[in-house]
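To start, the structure itself, in structure tokens.
Every protein chain of the complex appears in place save one, which is left out.
Chain IDs A, B and C follow the sequence of writing; residue 1 opens each chain.
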Amino acid sequence: MKVGFIGLGAMGSAMASNLIAAGHHVTVWNRSEAATEKLASLGAKVARTPDRAAQGDVLHSMLANDQSVREVFLEGGLLEAMDPGIVHVNHATISVALARQLAEEHAKRGLGYVAAPVFGRPDVAAAGKLNILVAGHAAAIEKAKPLLEVMAGKLWPMGDAPERANVVKLAGNFMIVTAIESMAEASVLARAYDVSAADFIALMTSTLFASPVYQGYGKSIAEQRFTPPGFALPLGLKDVLLAQEAGLAAQVPMPLAGVLRDSLVEALADGGQSLDLSGLARVSERRANLQQRKK
Amino acid sequence: MKVGFIGLGAMGSAMASNLIAAGHHVTVWNRSEAATEKLASLGAKVARTPDRAAQGDVLHSMLANDQSVREVFLEGGLLEAMDPGIVHVNHATISVALARQLAEEHAKRGLGYVAAPVFGRPDVAAAGKLNILVAGHAAAIEKAKPLLEVMAGKLWPMGDAPERANVVKLAGNFMIVTAIESMAEASVLARAYDVSAADFIALMTSTLFASPVYQGYGKSIAEQRFTPPGFALPLGLKDVLLAQEAGLAAQVPMPLAGVLRDSLVEALADGGQSLDLSGLARVSERRANLQQRKK
Amino acid sequence: MKVGFIGLGAMGSAMASNLIAAGHHVTVWNRSEAATEKLASLGAKVARTPDRAAQGDVLHSMLANDQSVREVFLEGGLLEAMDPGIVHVNHATISVALARQLAEEHAKRGLGYVAAPVFGRPDVAAAGKLNILVAGHAAAIEKAKPLLEVMAGKLWPMGDAPERANVVKLAGNFMIVTAIESMAEASVLARAYDVSAADFIALMTSTLFASPVYQGYGKSIAEQRFTPPGFALPLGLKDVLLAQEAGLAAQVPMPLAGVLRDSLVEALADGGQSLDLSGLARVSERRANLQQRKK
Partner (left out) sequence: MKVGFIGLGAMGSAMASNLIAAGHHVTVWNRSEAATEKLASLGAKVARTPDRAAQGDVLHSMLANDQSVREVFLEGGLLEAMDPGIVHVNHATISVALARQLAEEHAKRGLGYVAAPVFGRPDVAAAGKLNILVAGHAAAIEKAKPLLEVMAGKLWPMGDAPERANVVKLAGNFMIVTAIESMAEASVLARAYDVSAADFIALMTSTLFASPVYQGYGKSIAEQRFTPPGFALPLGLKDVLLAQEAGLAAQVPMPLAGVLRDSLVEALADGGQSLDLSGLARVSERRANLQQRKK
């Protein structure tokens, strides 16, 4: 198929590469051109402007946040310049409010729209094993399906209202941050009784909590190594805020989210901007003054 | 070996059965005699009083809570009546404070003491696959090891201070309750956007959170079936309270624990005494008034 | 002086009336014209469009929230149409972010800007006894001072950065909501032990907490009478959200605010849209299931 791909961060690059490898004709665009070189070397056409990537069967976008999506599609006018028959598959983790607005704006113009946020890190994307949530009109999904299957280990259909895929993504990320905060608090409790974080985390993540999230972030907590970020702490905060916003709009109290928000803000106040999400463990440690008392 | 076993609930029975099956000479005692019959039929001697079970190489106890342990060992005077050379292996989930007191009281009398709380439900106990945390003096542990290995999939040494095993057990249970509350809040958020709890939980527990705790409790939340209790809600509250107490004693703030406590108390206020821990999902649902709005 | 007044809700009407009574030439504008009649009868000129009210020495505005302020001043283009020498005195409780934006936009155009949020209900406004926080450039404040003094029991200077007055207003409202939640939780605890809310509140608000906020909202809690709203519950939520936003922007964790947010959202989920803020007491009561158990 003739495919466009906008947004070539670590995730987007890996996803677009797989589309090329599967034999699709891919035109890419990225705000900074540097990121396009690798894709060009694999066979992608490089567009100078986003509208050039939006002339084909399907346009994928994997942008960083609400603001980038707004700038490119709404304020930047891309919606007006898209090929009328195209389906836009939006992989970004965005707010429920923007998801609804995008669904409307696409519908108004007769453009197809599929929300397709993903679970998985860049290595999973590179392996074509992402878990992809998919919501939108059946016909639009049908058209994009062969492309999504290239990228996914599994597709998870979430119905025809696009925001459902986004709310599930936010709910999932909320669960991830909770899991990390939970390990952070529990391991500081253990350490206060002279059990090492490494011993505690090894036990938990090889038994009751033997799952990717706990093992991945648990390793960082066990080793107290919070850089470089896999999932950057400010992005985790962004997602907790979006989950809270979704909860507010639907009148769903989420007391755990309130705790996560404060811990993440405290991490930032303590200079954690470039830490991994697992850096939440530093906040728990500081609250218990563990460093001081060990001296 | 000549072994005593006190406390024959679902867990204790399964553990004692395995000791018998492994060829040890087991004398059992339980407050209510009914529970001793099955063990007797397997070959156990039944003691009329707990001191009769405390004459041998090792005495295991698997009692319900601090109060039962206090009643039998401290107030009931069992400590005074134990065989001088015996090692007491205490499997109960008790407070750090009681763990310390028991360690002292045993030491004073020259009795061996090993804290050996377990992770695993009755079916895991029956299969001899428990994860057993083990802390105490090396010699005492050495003596009990052949018996522990009969019951365990794996032993997790936690050093020589018995309370360390207990604090790790409490920290682990705190993580379990957090995981459940996290699924409860997230799935109500999803439901408020018309994603079914079943779809949401299926996604989460077969991907990021594909671990026993999430899968087990997640199934109950997905099916909204909270009885009969696997892990009873009041026992979950008990363990959260003990984790908070351990945190307080060691000056470790645990904001998530505060949220769990309130949710569990709210569940009890709403009549949740005989629900499973996964019944926390009912509290999240009630807070969002989800039943009403669906009408 | 020649004065404009935009926004004639209960507060704005009372404030504008006092300016007229003090002999100033007041031109008023309000989105719905009905509200202008009373002021006209007192001697105000009624403007058909907001720009007509913005030709004079000082323009006061008392709009409901960020959105109204944006619509009138930014999107509606009023800033472009204001008399070049005028000082805009903004009494609304708005976000810190909007306060900063307005300060910049006024400065760009050479317009004076004073943030002057108020503490006090309509009856206090009518009596000219408001506590008014004042921040902005000294010259602008100086010009508006005679008018502010007509409305105020006391002026509280907060420096030259307008957003400071706004953040103090939000911090104050956060304290008000906390005080109410505190009475809500405490009085349900008392009631669970058969002490009436009325007895408990009477004691507290005539001794340790003998202050306007506790006495006013305490009376509603004691009488369990939550309508009509003095300070509407959704507005309280709006202000808690703005306080959280201000905290987020300045990296200030506010754990109490998280609790307030959840209680307010729960109140809304339970149908509390038209309750007074003191309706938070219903949430505490419901959590403890107090109605059911009293039956």
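Please note the rule applied: a residue touches a chain if its C-beta (ideal position, glycine included) is under 8 Å from a C-beta of that chain, and two chains touch if they have at least 3 such contacts.
Keep in mind that what you see is a predicted model, and the values were worked out from it rather than measured.
Among the chains on display, the ones the left-out chain touches in the entire complex are A, B, C.
The omitted chain makes contact with just one of the residues C:Ala126, C:Val168 or C:Leu235: C:Val168. Of the candidate positions B:Gly56, B:Pro162, B:Gly236 or B:Pro255, contact with the hidden chain is made by B:Pro255. In the complete complex, the residue from C:Ala21, C:Ala81, C:Ala138 or C:Leu203 that touches the missing chain is C:Leu203. Not every partner is drawn; the one left out touches chain B at residues 241, 244, 247-248, 251-255, 258-259, 261-263, 265-266, 268-269. Touching the omitted chain from chain A are residues 255, 262, 266, 269-271, 287-289, 293. Listed by residue number, the positions of chain C touching the unshown chain are 96, 119, 131, 133, 154, 156, 158-159, 161, 163-164, 167-168, 170-172, 174-176, 178-179, 181-183, 185-190, 192-195, 199-200, 203-204, 207-214, 243, 246-247, 250-257, 259, 262-263, 284, 287-289.
Methods note: only the chains that are shown with their structure count from here on.
In this view the innermost chain, defined by its CA centroid being closest to the centroid of all protein CA atoms, is A. Two copies of one sequence, chain A and chain B, touch each other mainly through matching residues, since over half of the numbers at the interface are common to both.
The mean-CA centres of chain B and chain C are about 52 angstrom from one another, to the nearest whole unit. Each chain gets one centre point, the mean of its Cα atoms, and the points for chain A and chain C are 38 Å apart.
Distance from the chain A centre to the chain B centre is 37 Å, each centre being the mean of its Cα atoms. In chain A, the residues that reach two or more other chains under the touch definition are 247, 251-255, 257, 259, 262-263.
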